[in-house]
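Sharing a structure below in structure tokens format, with a few things to ask.
One protein chain omitted, others in place.
Here is chain A:
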Amino acid sequence: MAVALTIGVFGALILFHAAYSTIQYKGLLKITEEEFLGPPLNVVIELVIGFLLCFWAALTVPGKFLSIHPHSEENRIVSLPANLDFMIFNHRGKVFPLEMDLKLKH
């Protein structure tokens, strides 16, 4: 997680550096009075690299997807609580179809 965050920050820094290079390039163009057709090649490469790093960081940093199946392995909520006084059984779970293959997780 921290690795992905540093990679994202690094990508953003590369983008800022590319912006600064473009500003310098435009200053140069003003001196030589040429038209701006596109940023120079090294700036484009920097932009692509920075963008790819930020792309990867944007997909990794926010967290992992969690399964939404109620019966998948990572969503098991089977437990035997110590205090049985507050357990209620008269809830809406009775409308679910009856499961005959419930397993205890050790």
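In this text, a contact is a pair of C-beta atoms (placed from the backbone, for glycine too) under 8 Å apart; a residue touches a chain by one contact, two chains touch by 3 or more; residues count from 1.
Basically, contacts and distances are computed from a predicted model.
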Refer to UniProt and select, among "Superoxide dismutase", "AP-2 complex subunit alpha", "ER membrane protein complex subunit 6" or "Large ribosomal subunit protein mL40", the name of the complex member that is left out. "ER membrane protein complex subunit 6"
For the full complex, which residue in A:T6, A:N42 or A:S67 touches the chain that was left out? A:S67
Residue-wise, where is chain A in contact with the chain that is not depicted? 11-12, 15, 18-19, 22-23, 26, 36, 38-39, 43-44, 47, 50-51, 54-55, 58-59, 61-63, 65-70, 72, 75, 77-81, 87, 91, 93, 96, 102-104
